[in-house]
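My questions will all concern the structure given below.
For this view, one protein chain was removed and the others were kept in their places.
Entry: chain A
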């Protein structure tokens, strides 16, 4: 699947639902251009949507004073997406397990879980203030002979 095609784009956006939709669409387009499968593309787009929701809603709390930074980079081996908010910071170790019996009927709290389910690597970095979320999906090498 992978070839040597590389590309990069970055954005600074308002803390709005339009930003969430915009980043979801960008993710879908980057994933398509990177040659991901029809199954992977919507999952990557959903992971980015969830990360964007975290940044806009839980990080920046829809503040007009705060922005969301996002970058998309396709390298020869990976699709790397970084989404950064200006919120109080998110400690991933404090996020309740949504699969635990006591949490299974909660009406929220599944976003980070879905991001981890759909991406190969997820990294959190505190940016004081704010959180940078790095999402990585590996591009599978094309089978020999193709």
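Rule of thumb we're sticking to: a contact is a pair of C-beta atoms (placed from the backbone, for glycine too) under 8 Å apart; a residue touches a chain by one contact, two chains touch by 3 or more; residues count from 1.
In this section, contacts and distances are computed from a predicted model.
Per its UniProt entry, the chain excluded from the display bears the name "Anti-sigma factor antagonist", taken from "Oligopeptide transport system permease protein OppB", "Hydrogenase", "Anti-sigma factor antagonist" or "Amino acid ABC transporter substrate-binding protein". Residues of chain A that touch the chain left out of the display are 17, 20, 42, 46, 49-50, 53, 57, 98-99, 104-111, 113-114, 117.
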